[in-house]
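Complex shown without one protein chain; remaining protein chains in place.
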Amino acid sequence: MAEDYAKLVNETVEKFGKDRGRLMDIARALHAELGHLSEDTIGLVADALGIHRVEVRDMASFYAFFSREPKGRATIRLCNAVVERMKGADEVAKAFEEAVGCSFGETSEDGKISLEYTPCIGMSDQPPSALVNGVVLTRIRPQDVPGIVAALRKGEGGGRLHEGGYESSEVELNLRQTGPVVFAPMERGAAIRKAVNMTADDVINELNRARVRGRGGAGFPTAMKWDFCRKAEADAHYVVCNGDEGEPGTFKDRVILTEQADLLFEGMTVAGYAIGAQEGFLYLRGEYEYLIGHLQQTLAKRRRLGLLGENICGREGFNFDIRIQLGAGAYVCGEESALIESLEGKRGAPRDRPPFPVQKGYLSRPSSVNNVETLCCAARIIEHGADWFAAMGTKDSTGTKLLSVSGDCERPGVYELEYGITVEKLLELVGADGAQAVQIGGPSGQCLAPKDFGRAISFEDVPTGGSVIVFGPERNLLECMRQFIEFFVDESCGWCAPCRVGTTLLLKQLEKVLEGKGTRADLDQLERLGVTVKTMSRCGLGQTAANPILTTLRNFPDLYDNLIKPGDFIPSFDLKKAIAESCAITGRNPELEEEHV
Amino acid sequence: MSDETMTIIIDGVEVAAQPGQTILEAADQAGVYIPRLCYHPDLPPGGHCRLCTVKVNGRPASSCTFPASDGLVIENDTEELNAFRRTIVEMLFVEGNHHCPSCEASGDCELQAMAYRLGLLTPTLPYLRQPRQLDASHKDVYIDRDRCILCGRCSRASKVEDGKTVFGFEGRGIHKRIAVDGAKGLSDTDMSVADEAARICPTGCLRVKREGYRVPVGQRTYDHTPIGSDIEHKKATR
Partner (left out) sequence: MAKPLVATAPFTGCFGCHMSLLDIDDRILELADLVEFDKSPINDIKTFSRPVDVGLLEGGISNDENVEWLREFRKNCKVLVAVGQCALTGGVPAMRNTVPLKECLEEAYLNGPTVVDGCIPNDPDIPILLDKVYPCHEVVKIDYFLPGCPPSADTLWAALTALLTGKDVGLPYELIKYD
């Protein structure tokens, strides 16, 4: 047994070329086989790779999808993102707990099924959703749950759903509106053929003239990024596609990867040509593992067509290929430097910048990390020209933007719209009457009140990576914000103090106010903490983690004012709670005086 | 002054900087103290504590990692930044379980000294009170994680100074902890009391055994002079 086990580890490590950089893949493979990564496994992997045990553990302990304790054959990861809870995830959770016979965070008595929560898995348009050993279930109703659980109980061989007889639901596309850039018909190789007949400088210059900016939300000019990367001297350059869309409420990349994977790979190849890279990576979030077969097939087809590989499109010396790296459950890996760390097989901790990835990225080589949508835009710009692209959108935000709309609206899904559309128009389009608030850009973005619905979605006004969550008039908005903060607590990487500790303290402070134990002083403290975390944190996660609080304090002050009490101090201390443990131990049951402050 | 020398401006005062220096290094050299905890002059910067955050041309950046370049305008000793720093120090106090009266690092502890310097009378943020593991398995060195601020100095020192990898991290977010390269604790690693890492901890977390309380109260590092005085002294004696 022990020998088989060691053999499995060694074979797996061999399979990935004994490459320390492939530690994520090695861990994923072993986890799939063994169900968890024990301290023994970690030691064996370290020995096989010739690295330290603590380095393997450092990585393995970071990602949510890696367990270090034995788990059930099947792990049900129910998504508890805000939108999912708005649409019944709590009832589904209860149904799972009843059917499985354990609480979330636990494993059933027969050891077959584990229940876990997971943040947004990119299915906010079809909630409630869950991942079961990589298979996506959507629109789960409480009445479906006993059937799912029974199928999993029956299922052998790793508890795959289809083997248990339960038909997994198809992921719906929900592509509500197509546009001319991303979701238009494409001809494979059209952009590459044009590109290879241009100089690399001309390709970059075309993007520059199109004034295309990064679609992830930050809006850095793509041409400038490619140019910096190209001009940074090194023995290798890399194209990295950020397919780690983890911002709650975003699912546009899911639709691109499903419908227009070819266009993305086309864009990556053009990028490879422009910056002089021979290798590109698609970092795909672990939640989208179900797409990997389709993506690999697309890559294989492109290799057959000579659109990847050597001397692409007949261009002598233009060699480029793409590898897909799967993540393992970490929102922070959407931050480009954290993504690179993860790509190198390490914990997804962001790096300090400078140096920027375009100077020192993957393996310390210049790397251009671009959003899935951005790379699609790049391909189209080369195909149709900068003027065509720049004619769309606004002055500083050219082209179209994909918006993932979810929450309280009639038609959730992906919309490709020209930049400059107002929030109001968008709400009309998606069928959202009487919205009390709209969360633009996900939790890390901003929460807009109706007074701001006339504002335009664009880099110059309301920027967004694409997440739009509509809150109807009945929603408890601040409870939703609390859940957003909870998300940041879970997803903080822990590298820097203000984010690691500050997110937890923000949650406590907000909860105090929501429990009716807050005063004006507590709101001041909430804001002070928020600004500290925002100003002092190391990366974008911490710098935006307080936004749900800071933007609602600004845009919805009445909601807070209605919660606070007069006076300058209410303790969070609760005598009844504080003596409960003692009373249970000693059997005493004192009468408490009415609490006074 | 060589042609290579650059000038940066910290709080309105011109400071010379050499190419390759970070803002913090240039400031140190000039006798301008920028508060810091995870930075150590013998080690590459870690960027963990963020206390050394300054405003570089108006934008916050950690001075321990930010390269100095000619003409940078830097804010450091401002009430705004010091208030943020004080809050971070408070965060570190309530995150761990720091019982100064019973800690042998008291008086020499950089976390405590930073609180003194910033005029923090006591942390008032809510205590998290998380249980943390103690590792006393090694014969000469112990780890009391209650006192760990996750500065990563031990980890960097072990790698860079000692050529070992005794330490690393595990877990993430608020559950992140310092970890050791052994299945059974520190005794299971190649840690030696002679390692640089053994004496680089800014707090009482990683300590050499049998060395506590040797220096009487009143003679300890920060009993009379604030942390950073050694750096500021350089300027005073110019």
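Going in written order, the chains are labelled A and B, and every chain counts its residues from 1.
Note that a contact is a pair of C-beta atoms (placed from the backbone, for glycine too) under 8 Å apart; a residue touches a chain by one contact, two chains touch by 3 or more.
Everything numeric here is computed off the predicted structure, so don't read it as measured data.
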item: Shown chains that the omitted chain touches within the full complex; value: A, B
item: Options B:G12, B:G71 or B:P101, residue touching the unrepresented chain; value: B:P101
item: Per the touch definition above, residue among B:P41, B:G119 or B:G163 touching the missing chain; value: B:G119
item: Missing-partner contacts on chain B, residue numbers; value: 97, 99-103, 106-107, 112, 115-117, 119-124, 126-127, 129-132, 146, 217, 223-224, 226
item: Absent chain, residues of chain A that touch it; value: 568-569, 571-573, 575, 577-583, 585-588, 590, 593, 596-597
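Note that only the chains that are shown with their structure count from here on.
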item: Footprint of chain B on chain A - complex, ascending; value: 39-40, 43, 52-55, 57-58, 61-62, 330, 347, 352, 354, 489-498, 500-505, 508, 528-529, 531-532, 535-538, 572
item: In the complex, chain B residues that touch chain A; value: 45, 47-50, 53, 60, 62, 65-67, 84, 87-88, 91-92, 94-95, 125-126, 128, 149-150, 165-176, 179-183
